[in-house]
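Take this structure first; my questions come after.
A single protein chain has been omitted from the complex, and every remaining protein chain is retained in its original position.
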């Protein structure tokens, strides 16, 4: 339980500190014979990459993924590589670390960062860029998730988008295309809201302040039957996966907290036919197992803790200090978190998808 | 990943269908030499037990836990038993199953229950009382959690209470004592709100309808350093544990979804001294690791799906049917869910507490 | 890693002390829809049961397995029960414990038993009948294995037999039918050797002494492809499974230690056709993966440690004592260990058999 592996059958193990040599991982349990489009993996990484526009930090790492194992050496005519069934090892080099920016923080604890809790836990930490607690570790999740996604049937479409940010949200009843989330730097698929969010973020950045928000994730094409009883319910594993993303503070499925205010006669999803219900208040899950209706979940992110304003804190000895965080920081984590959300959802679904192969007896 | 085990070092495995012979479980990984007050385990079960008042169902099972292994045969003068370090096996008999109530549902799918998703997953199911998908399985969680709680240092106090139910909630700024949650059948510690909730539930029951709500959980005394980086963050494991409880649809930590609307300069918890912050917006967790401040989380429950009103559905062949659910059902799951929430939190904390023993090098 | 669970996909968790209330277990991960002949499970247990003849101990427990969950309530016309895909909980009561026999040993360590090592590990132990270290725990393995065996294709036949005991062995080149192992109390399928072994055991018993020996296990019908690379090689998991049986001190596959003395040109199994080799020196495994040829392995058991002769030892304080072990003990563990060996092999094969379902991509 050292916390650096995720998944049971398809298992991603990651390593790397923010300012160390490299980030990397191993994806074990991928079946043999899956044709992988490596450029799709890189594209997912590119979507997560900082330094792309006004509202993300200017750290200009190329974040090129390098695969070290797990593929047959001969590509097909499309440049795709075939999995061997052996573990897929991969690396992403750390190339643009401004470690000196962090020298002043070596013996100080930034408020609402992991500095103090890591020090309390381990008695030693790599303070540079947050070390292992940095969101930089999520590059490896994106790689793992992009591979998992290619294992899943193509009918399964996982789409995350920014629903709320900086106190602004897509208006109720507004129409939009979830795919458009990829076309706007904010990640909001509703153009009008996206522009307002972008302006709000630019202003926060000028103020040296930061914003939080909510990412929604919609998954279509999930067959009925994924998820396990009792402890490994589909929503339990998804919550586990998503709440492990840096800055996540809440998650809900279907109508979530709003549905808790309602009554059974209004919330129940009456059944129209096998696998189809009139409403989908449950978000596509009953009893912890997928129903065949689309999955829907929402994930709340707190505002980024790295603000420019001086803040009160203490050093390693407990002496009061005033901390001013420099370094490169985004005003909000959400735009870059979308591919991470999609990656974690893909890892959970792929794990259950493989598990489902041995849930029933096919051998009589 | 069959889903019936929880925990890594301290691991609870459970079994049992609602109308089968017995529910039971194995708690493995409990250290040797812990003195266990068995009556405290039974008390936790009693708090979960149905049939205690107007707003819980009249199924009158005694729910006596029987321990089969794991304890030294000689009790101390207080009647406490000492753990051997071997697995603790336990049973709770199923004694009051009205299976006949479910005969009509054998080939039909109740809306917003697990009937259809289980059938789709396994191709076979025990329809009586929901089989494995019944909330009855949580008796085993309560036993496991009550044992885990006795392993934790006494300073750690886990207190769940009903914060919102049937659309009613404790007013902002109201003062109350969390301990009082145990004194009122609703589980709400604020007397005035509790009475209003009780009346609302009685009315729902008369209407054949049901209610949802929110359980809050506050944990004091958690030392800094519990939780693991990356995938096994404290909030990730807690979310995993809590979202596996039947009817749970959302979870949040600290300020959760509300905090996502705010800004960094307001949300950050400035640090006053080692392990103490001015605010606790983070709910006692930074970077996935406890900070030494109290943990705070909220869990949303949907309204119970078993309503008396006739509902549209289909049978196993997909033919439309009108379903009317009889049997014994509560108007809300929350009052009885409190000990389950506390049990799951205890299991997570005990697991991290044991893990922490080998996180640092004590052998130089 | 508390050590009471075995298997990854099909996972058996057991509990119980020798003189406690009951032994029991949970088999999780059994697919849904497998028809189980419960009487076959009881038959396997009966083969392990003591008190059946001159050379096994007279403890007369009925060892009736009681299933508590995991099966659909309706049997088919043959009395078979269908698995639900949910965990199978089961119990075997402890009914004939002569705990008083062990009173003298409460504070003493029997030589070559687990008394001292358990005390050193846990600081507390249930001394009665060896507590958790007793071979009585293997009843649960036999139940789990008998269930696993019914999941495997019928073509897979697992046959253990006593090859050597009390210094006597089946002569080289002797012909015999492995199935006959079940017809003789010694478990040796070669009639002449069996009679000699029986006489030797009776004599050992009269001398208050005990014997060891070797159980061979032959498995036909294993398809090529079971086992995993690197750490979870088929022989590694089998060795893990078998060396966890009480009194096991060595295991070898194919030609094992004898083959280590030979040379490549003699040991290599030349390939005649896909899945068929001229010899089977490897015991049906290459690179840790089954080849399609029969599996063959041998397991060495030390002589039972409970002898009647007085032995030198120490008590809890380290003071010298003379120990004389009373109680009921077999002169050799092997005859009753055969169904345990078969059970462990079945559990390993069933786990790999299920794993194999998601090793290759079947979804293009």
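Just so it is clear, A, B and C label the chains in written order, and each chain counts residues from 1 on its own.
In this text, contacts are C-beta pairs under 8 Å (C-beta built on N, C-alpha and C of every residue); 3 or more make two chains touch, one makes a residue touch a chain.
Note that this is a predicted model, so its numbers are computed, not measured.
In the complete complex, the residue from C:89, C:129, C:187 or C:212 that touches the missing chain is C:212. When the whole complex is considered, the residue among A:29, A:189 or A:335 that touches the unshown chain is A:29.
When the missing chain is restored to the complex, the residue among C:73, C:185 or C:225 that touches it is C:225. Not every partner is drawn; the one left out touches subunit A at residues 1-2, 4-5, 9, 11, 13-17, 20-26, 28-29, 32-33, 66-70, 72-73, 82-89, 91, 121-126, 128, 131-132.
Touch with the hidden chain on the side of subunit C covers residues 1-6, 8-9, 14, 109, 111-118, 120-123, 130, 132-133, 137, 164, 166-167, 204, 209-214, 223-233, 235-244, 246, 248-257, 259-275, 277-278, 281-283, 285-292, 300-307, 309, 311-314, 318, 351-352, 355-356, 359-360.
Residues touching the missing chain, restricted to subunit B, are 9, 29, 31-35, 83, 85-86, 151, 153, 229, 354-355, 357-364 (touch as defined at the top).
In this text, only the chains that are shown with their structure count from here on.
The distance from the centre of subunit A to the centre of subunit B, each centre being the mean of the chain's C-alpha atoms, comes to 26 Å. Our note on geometry: subunit A versus subunit C, Cα centroid distance of 45 Å, whole angstroms. Residue positions 9, 229, 355, 359-360 of subunit A are each in touch with at least two other chains.
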